[in-house]
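A single protein chain has been omitted; all remaining protein chains appear in their positions.
Naming follows writing order (A, B and C), and every chain is counted from residue 1.
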Amino acid sequence: MNETMVQSQPVVASASAPEKLLTVENVTLSFGGVRALSDVSFDIRKSEIRAIIGPNGAGKTSMLNCINGFYHPQAGRITFKGKMRQRMRPYDAALQGIARTFQNVALFKGMTTLDNILTGRTLKMHRSFFWHLFRHGPAMNEEIEHRKYCEEIIDFLEIEHIRKTPVGRLPYGLQKRVELGRALAMQPDLLLLDEPMAGMNLEEKEDMCRFILDVNRQFGTTIALIEHDMGVVMDISDRVVVLEYGHKIADGSPDEVKADQRVIDAYLGVSH
Amino acid sequence: MDILYSIFVDPFMQMGSAPDLLVQTLWEGFVGGILYALIALGFVLIFKASGVFNFAQGIMVVFAALTLVGLYEKGVPAFLALAITIGVMFVLAYAIERVVLRPLVNQPDIILFMATFGLTYLLIGLGEAIFGGNPKVMIAEQLYLPKGAIDLKILGGVVTLQKIDIAAAIIALVMIGALSLFFQYTRIGRALRAVADSHKAALSVGISLNQIWVIVWFIAGVVALITGIMWGARSDVSFALQVVALKALPVLILGGFTSVPGAIVGGLIIGIGEKIGEFYWGPLVGGATESWLAYCIALVFLMFRPQGLFGERIIERI
Amino acid sequence: MTASTAGARSAPEADTFPKLLRRNARLRGARPAMRFKDRGIWQTWDWAAVYDNVLRLAQGLKGLGVNRGDKIAIVGANRPRLYWAICAAQTLGAVPVPVYADAVATELAHVIDNADVVVAVVQDQEQVDKLIEQRARLPKLRHVIYDEERGLRDYDHGRLHALAGLLEAAQQAFDRDATVRAAIENEVDAGAGADISIMLYTSGTTGRSKGVMLTGKGSIDAASDTATFDNLTDRDETLAYLPLAWVGDHYLNYAQSFVAGFCMACPENGETAQQDSREIGPTFYFAPPRVFESLLTRVMIRMEDASALKRGLFHHFIGVARQWGEKILNGEKVPLWARLHYGLGEILIYGPLKNVLGFSRIRVAYTAGEAIGSDLFSFYRSLGLNLKQLYGQTEAFLYVTCQKDGDIRADSVGPPAPNVDIRIAENGEVQFRSPGMFVAYYKEAAKTAEAMTDDGYVKTGDAGIFDPDGHLRIIDRAADVGKLVDGALFAPKYIENKLKFFPNIKEAVAFGDGRDHVSVMLNIDLTAVGNWAERNNISYGSYQELAGHKQVYDIIAGHVASVNEALAKEPIMAGAQIRRFLILHKELDADDGELTRTQKVRRGFIAERYAPLVTALYDGSQEADISTEVTFEDGRKGMISARVAIRDAAVAPVSPPTERRAA
Partner (left out) sequence: MFYREAGQFKTSYAADMAIFPILQDRIGLAVILAIAFIAIPLFGSNFLIQTVMIPFLVFALAAIGLNILTGYTGLISLGSGAFMGVGAYACYKLTTIFPGVNIIVWILASGFFAAAIGVVFGLPSLRIKGFYLTVATLAAQFFLQWSFVRIPWLYNYNASGAIEVPQRLLAGIPVTGANATPVTRYLVLLSIVILLTWIASNLVHGRIGRSWMAVRDMDIAAELMGIRLLPAKLLSFAVSSFYCGVAGACMMFLWYGGGEANDAFNINQSFTILFMVIIGGLGSIIGSYFGAAFISILPTALKFGLPAMGIALSGPVAEHLNYIILGVLILFFLIVEPHGLARLWQVGKQKLRVWPFPY
């Protein structure tokens, strides 16, 4: 992959005194009477792949929504890059370097693959409205410079052939890939993936795994992902946190988690 | 200084000094509000059942009234004309379901919204082409609607109540009552409520969506007809009404798109609000504020309660 | 060899590819040399840039200890950087050895080992992995250079190098000290035309693949001859999509573009090749017949979905094209109205069609490899696409014969290419001497000897004849060609193909080697003959019944007669006319082992299986009984027996021999 893609921080082996990128402390979130999350705490280390798993309705997505400021927990604190934050808007999350994908693809249906990925660059674009009036000079140069970057992503995700197809027309698997690309375009420090492999066939899943691992390795991007497919989770993630009915019931390396009795119970009878 | 005075003090002094005028204004606002409410009611019915924001509701009022009067002018006895008009409204509902709703099912809301614009223009064109564009007089007495006025001597003044207004108020209330009974206790009514919640539910009740749409649009049509008669009896029947009908929109915003009581309350707030506003504050800005006051009231209101008076809180999820 | 026809024929200052490259960099430095659809646009390098990069890469290779005569393997898809690698190797006097990218690890290893490769330049992780897997077998391989870094970050880079890195380093070296670059430039001059310029491995269809060694001078001479022949200029464009390791790509794209100075474009990847080709709109194009075939099928399928109007237009104008198109293309006399009609078709159908297929700008297109169906061939020509055939071999550095503009036939591969000297051996084998002909097979002295005649002609292994106006016609593999007892030449496949041109005849098997005359067994085409039967309301229950029908025999007899007439016109073949034929009672079937899985008739096997019929064909009897075991669709076996009629065929009088030798 081209130098421009490679991020500043190198790949750190999750060894001695790993730096914490994000910590969640005693977060509680409820809608009306319903408790989505109660007193959940865990942390995400720099450059690791962190999986959040749990049965349906365990509050996984709500957790992500809290992390990127879409929901505001009633209690508890979330610290990102050492900064505690209150009532943060999703925009600020983006600003701080948190990108995400969605459980059911949230692409901009009316736009092409390329344009979707380009929107991921918005925060990195600074040319004034004035220059955009003419689409020449600085504005155009900026567009081109970012187009180059997006082409790297397109090449990386092997979606050259759909570069100019409106995403609405793409099969589900490809849409998920484009969405990942859009998130990557933000050069995030923390990448939240909400069921990146939901509804994919085996082959697509394997590709997606490869991409996730490559992203993590090539750019040292920290990844937090929600996934149902236990096999996948255990393969690619460094540490796993398990939620059930809004409570954390386990946290640790895949093997530890696999061995945990409560996890086994939680997953008994839950269909995957 | 006296600006502030004329805004914040003077009007209330007036209200105090001439309570009868206040009551008179309130009453007129009330009646106006009732009529707004009726139009809004039509919107709500259709929006609940088919998720369509029926912009044509206003013109349906005019169209219904025109048809009634037009038929009468063509020599049809009043009540027969009334019956026929009801028939026409049914045909209209059926045609709309067939020609507009069915082909557009599953299209984004805005498309259906636009479709009702098209409907509006079509109805205007038809109405004018058939019955001519010039204002008509509602055949109030032929329908045995009361005429004249009652003068109440109260609060040391005289409050004049047009009988027709009273009639309008009563009929409106009766109709609203009837409707809610209909929704509560009839099978179709329940189906309609179900469809408002989820289309599948409606099917489980055993009524096809298409039927439901026809029914709803028909009911809306009847509501429109009654509204038209009332309104026509108060002023006259002309397409000017169409613009007035737009007032139903702010009413809806207050009341919420899906709430029948909301429509009523909203209607009253708007009706009374704009009358009071016009009567006491209008002069300060040169009058004729009715044309926009309603919308501004709604707008201000929206800033604080985007989901309307009775609308449920919207929780966004992703 | 006769005097040069080409302007750019290899003078000593341009007798190697690096020298040509330098010449181009001087003559037309700013003209585009290579394009590559990458990152969404056509990245373009002009000749100066290519020269620059080649020098840098050469510097890099030198740094890895590459010396004259070393072998450098090139493995990957068409990528400018890989072409640079080829030229960089040549610059250092090393020998590039392109290898098929889709080769499995073991094949790849075989070639690399057999060729004593010391450095491999590969495209990506996939190839690197193959080499690592086989590293035990490859002691001689010292270094591997990769182009695409993806997935290779974490590999041990002890003997693994990024191509980009080498270029970078070389650039710094050049900047630091001008003599470094000068040294490399001297390497260019050090190269001689007689040096081995490239080693191409023949795709090992027959036995192990052999490394064909070609000289720079030879290659350049051959290429410049054909470049002149088709007057290719530096305004032309080609799409380099053929396998890097195939002689066709090295010749048509690499050699000719260096000689003529035109631009070659590399597609983004396999998936987009079609689209890329359309964007580039090549002016010089090559594709094997099957490509044209599948294109045509796709055209027809897509047309089926078109509106009635479009389909009507399409078929009407295709008809017009069939009638006049080739004539117009060949510059024959055509009535004005026909020209106008065709012109209209050009606007409405041909033009758009060629545009969609990406053929709009093609001046010269070649096809070769297998025989191309005359319908297919003339379809494209009738659209105004200047499609021509050539006959070639790796050993000849491609061209042996090629067709001249305006003098094109479907059934012959044209006169000898410029400066190529062809002769037909006694056994009918085609033999040639050509400017580009190979020096030897690498480390295969014996095989080399086999392939050459004592007087320095190369044996093609194909049997062929020259038709009256000197066009070569490949009739069969030389091995299959036999003789009748009277010594007349007998080319079974040639006869069989002629028969199979008739829609009614599905399969044909010819016998005659060592016998006193030629006789054939035929399969009728059930659909074609079936239709005919229905039209003439002839009822039939089974293939067998229809095959045995008298009137069917009459029809087929007609076909056989006309084949004989055709044969009679060809002096060499005239002796081998069909005397007797029969129509088999069953269709030849791969399940019964009568056909190969690729639907080629297994003559020997059939001869045994139907021995009674064969004897009957030669003992003059009018009918014969045969019963054979057959395998039904469901796999059950069963016997069918039949009485098969045998007919004598009308033999045509032989026209006076007018044989001509090609000069």
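Here is the rule we go by: a residue touches a chain if its C-beta (ideal position, glycine included) is under 8 Å from a C-beta of that chain, and two chains touch if they have at least 3 such contacts.
Predicted, not measured: the structure shown is a model, and the values here were computed from it.
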Chains in view that the hidden chain touches are A, B, C
Of A:Arg35, A:Lys81, A:Arg127 or A:His161, the residue that touches the missing chain is A:Arg127
Hidden partner chain, touching residue among C:Arg278, C:Lys500 or C:Arg515 = C:Arg278
Return the single residue from C:Met303, C:Ala371, C:Ala425 or C:Ala590 that touches the missing chain.
-> C:Met303
Contact residue for the chain not shown (choose from B:Met15, B:Leu155, B:Leu179 or B:Cys296) | B:Cys296
Selected residue (touches chain absent from view) among C:Pro352, C:Gly456 or C:Gly593 | C:Pro352
In the whole complex, what residues of chain B lie against the chain that is missing from view?
-> 53, 99-100, 103-104, 107-111, 113-115, 117-126, 128-129, 133, 243, 246, 249-250, 252-253, 257, 285-289, 291-292, 295-296, 298-299, 302-303, 306, 316, 318
Extract the touching residues of chain A with respect to the undisplayed chain.
-> 68, 70, 89-91, 93-95, 99-100, 102, 106-111, 115, 118-120, 122-123, 125, 127, 129, 132-135, 139-140, 142-144, 147-148, 182, 186
Residues on chain C facing the left-out chain by the touch rule are 35, 40-44, 237, 265, 278-281, 299, 302-303, 305-307, 310, 313-314, 347-349, 351-356, 358-361
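To be clear about the criterion, only the chains that are shown with their structure count from here on.
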Select the chain whose centre, defined as the mean of its C-alpha atoms, is least distant from the mean of all protein C-alpha atoms.
-> A
Rounded Å distance between chain A and chain C, as computed from the means of their C-alpha atoms = 51
Could you put a whole-Å number on the gap between the CA centroids of chain A and chain B?
-> 49
What residues in chain A touch two or more of the other chains?
-> none
Shared-interface residues of chain C (touching two or more other chains) are none
Counting only contacts in the complex, chain A reaches chain C at residues 1, 114, 147-148, 151-152, 154-156, 160-161, 163, 214, 217-218
Footprint of chain A on chain C - complex, ascending | 38-40, 149-151, 153-154, 268-269, 271-272
